[in-house]
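Here is the structure we will look at, set down as structure tokens.
Shown here: the complex without one of its protein chains, the others still in place.
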Amino acid sequence: MAVDLAGIERVVKVIAQTAVDNETYFGELDSVVGDGDFGYSLARGFEIVLADWDDLDRTDAATFLQKVALIITGRIGGTSGPIWGTAFLRAAMTVKTRETLDGDTVVAMLDAAVEGIKARGGADVGEKTLLDAIVPMRDTIAARLTEGASAKEIADAAATTARESAEATKSMQAMRGRAAYTGERSIGSVDAGATAIGVIATAIAEQWA
Amino acid sequence: MAVDLAGIERVVKVIAQTAVDNETYFGELDSVVGDGDFGYSLARGFEIVLADWDDLDRTDAATFLQKVALIITGRIGGTSGPIWGTAFLRAAMTVKTRETLDGDTVVAMLDAAVEGIKARGGADVGEKTLLDAIVPMRDTIAARLTEGASAKEIADAAATTARESAEATKSMQAMRGRAAYTGERSIGSVDAGATAIGVIATAIAEQWA
Amino acid sequence: MKKFVNDPKQFVPEMLTGIALANPDTLRYEPKYNLIMRADAPRADKVSIIQGSGSGHEPAHVMVVGKGMLDGACPGDVFAAPPMDYVYETVKLLKSDKGVLLLVNNYTGDRMAFDMAKEMSEAEGIKVATLFINDDVAVQDSTWTVGRRGVAGNFFVMKCVGAASEEGAELDEVVRIGEKVNSVTRSMGIALTACTPPAKGSPLFELGDDEIEIGVGIHGEPGRRRAKIVSADEIVDELLGAVVPDLPYSSGDRVALMINGLGGTPISELYLLYGIAHKKLADQGITVARSYVGEYCTSLEMAGASLTLVKLDDEIERLLEAPAEIAYRVF
Partner (left out) sequence: MKKFVNDPKQFVPEMLTGIALANPDTLRYEPKYNLIMRADAPRADKVSIIQGSGSGHEPAHVMVVGKGMLDGACPGDVFAAPPMDYVYETVKLLKSDKGVLLLVNNYTGDRMAFDMAKEMSEAEGIKVATLFINDDVAVQDSTWTVGRRGVAGNFFVMKCVGAASEEGAELDEVVRIGEKVNSVTRSMGIALTACTPPAKGSPLFELGDDEIEIGVGIHGEPGRRRAKIVSADEIVDELLGAVVPDLPYSSGDRVALMINGLGGTPISELYLLYGIAHKKLADQGITVARSYVGEYCTSLEMAGASLTLVKLDDEIERLLEAPAEIAYRVF
């Protein structure tokens, strides 16, 4: 049995809707030491995901995710297009070889996404990017899985970690992307990409309520 | 006997010094419905009158006034250069045929200046220009002369009339110069040129103290 | 005030010095008269074309001196017509057997300085003509005699008389052409912000965060009325609504369309306005045959734009197409 398409769809829709809903907020975050376009870029891309929603190829979960990845890569500009597109593409490739959308699959998808992001942008943890929210979140999920927590518990814990980790980027100096040009002035404000991950993870957790 | 050079010199110096001292104030006045350069233009020209002061040809009062007129015409830009230059030139020509710098001479000089200004700029009384201060001032001087007032009394009365007349331009609509382009919006603020006449007349009167 | 400036009194001379240093082979600078002139002028076989006006309108007029445009420009200080001496001395330096044409943006101060300089030059036997440019439809000319103002449309007059004089046309002919171009040119401007003359140090008027001035001139003076900011579409409607019926420009006409930036508006916004205006004119049957988008006649750093239409005929179109080389350039 292939991975449950409905589950993937539900998560993707939350991600897309959250990106669209938070256009202004994400843009403000990127204005502090960046160029303010992050919210706009994400929203314009995920808006198309939502607009094309009914027509997306649903042969299987992997194909569906791949189509979403193509829209993101093709339609989102700035750094976020390639970064988020690569993450979705790698996640899609993971799903191809999996049977169920369980905790292990989620961790594997996140691992693939993280590797893709690292490969595409050359960043690593601690350089004040969205990786500083995704990687700790992935670790929390893995740990709670081992402890045998419920899906809802895991989702909540993932969201909490993502939010806290995003908050922790405040004290970091940006080493990647446009914010890095401001040097030490980037210290003291949260990273826009990491914060977006926190907001999205929270929205996903709320779906389990 | 020719007109007393010292008296002319004293008045010209007060005019020049007052124009220089009030650069900012006159500029602000011209900003309301004009282009803000009136104070700057006057100051740059009269600054040169003061700088060249010792070298000005003092063959007689008429020559001296003519030299001042040339500096003004040659070095003041905007509307004010030709207007003030013509006024000084006409006043100089009046002095040429006069024996003393008495009240009559002053009235004759003002009449000549007013005619010059009208000829140069096509304006008349009531069109919200410096004429609306000069002409009433001239009438006050003429009237007080007939009454046999002292020089000091006449100077004070002239200053009061100039100031009050300048204030009265507030209710006029500008029909000349740049302020006229704003149409009815020019009503409600005093004319810069008229106000300058009031300030200068006041400074001259103070010299008699 | 935040500007690139040293002593504000040296603003104009320092700018002119920059222009001269950037164009050592083609231009000459006479600091005494704020004069930027062609290094190869005057020429006996060419009518000399001179502009004055105030400073603060750059590239007009000191940066449009050159082959096919002006022979000299002698501006006054910021927003002040040149003192009469500047004009008179410039005429003497640029006098040519073919004559001298003085282009005057129609303002009281400019008219007086140029009229006086003309009289004095003629007294010395110099052949001089003046041409008053008055393309601004924002100002009605019933109530005051000096009439309409000259604004960005002056570019077209300069271009055409520049081209004609370069071809060797006689003074009368150059004047005829200039007057014709002026007579078919109309403009109107809108400001989004005020501007700050360096010597004043503060804005000439205050505009609220959501306000615009309609019908502004190019000297930071307030316009005809104030309004709430509206969309670019509505702004173009307002401008076309004032300009088109004035000549009028009608269906079947070929026109040049200029969207002129007032100094602080980026060219991206100017092209956005251009596209809208081009389409709206096409909807009225008016063909935009030539386009001019950018800064031609500014008001220091004022944000805003003006729209100019020129009704074309074969002669005007040919003169607009003629080559020209000026300090204001890309390459």
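Letters A, B and C mark the chains as written, and numbering starts fresh at 1 in each.
One rule holds in what follows: a contact is a pair of C-beta atoms (placed from the backbone, for glycine too) under 8 Å apart; a residue touches a chain by one contact, two chains touch by 3 or more.
Every value quoted in this text rests on a predicted model; they were computed, and no experiment measured them.
Asker: Taking the complete complex into account, tell me which visible chains touch the one left out.
Answerer: A, C
Asker: Using the definition of touch stated at the top, determine which of A:R58, A:R98, A:K118 or A:R178 touches the missing chain.
Answerer: Residue touching the chain left out of view: A:R178.
Asker: Take the complete complex as the reference. Which residues in subunit C touch the chain that isn't displayed?
Answerer: 2-6, 11, 14-15, 17-23, 55-56, 58-59, 63, 159, 192-193, 209-210, 212, 229, 231-233, 235, 263-276, 278-279, 288, 291, 293-296, 298, 300-301, 303, 305, 320, 324, 326, 328-331
Asker: Kindly note down the residues of subunit A that lie in touch with the hidden chain.
Answerer: 27, 31, 33-37, 40-41, 44-45, 73-83, 85, 120-122, 175-183, 185
As a convention for this text, only the chains that are shown with their structure count from here on.
Asker: Please identify the chain with the largest separation between its CA centroid and the CA centroid of subunit A.
Answerer: Most distant chain from subunit A: B.
Asker: Please work out the Cα centroid separation of subunit B and subunit C, and write it as a whole number of Å.
Answerer: That pair's centroid distance is 32 Å.
Asker: Express in whole angstrom the distance between the two chain centres, defined as the mean CA positions of subunit A and subunit C.
Answerer: Chain centroid spacing, subunit A to subunit C, equals 55 Å.
Asker: Centroid of subunit A to centroid of subunit B, CA atoms only: how many Å?
Answerer: The separation of the two C-alpha centroids amounts to 75 Å.
Asker: Would you give the residues of subunit C that are in contact with at least 2 other chains, written as numbers and ranges?
Answerer: none
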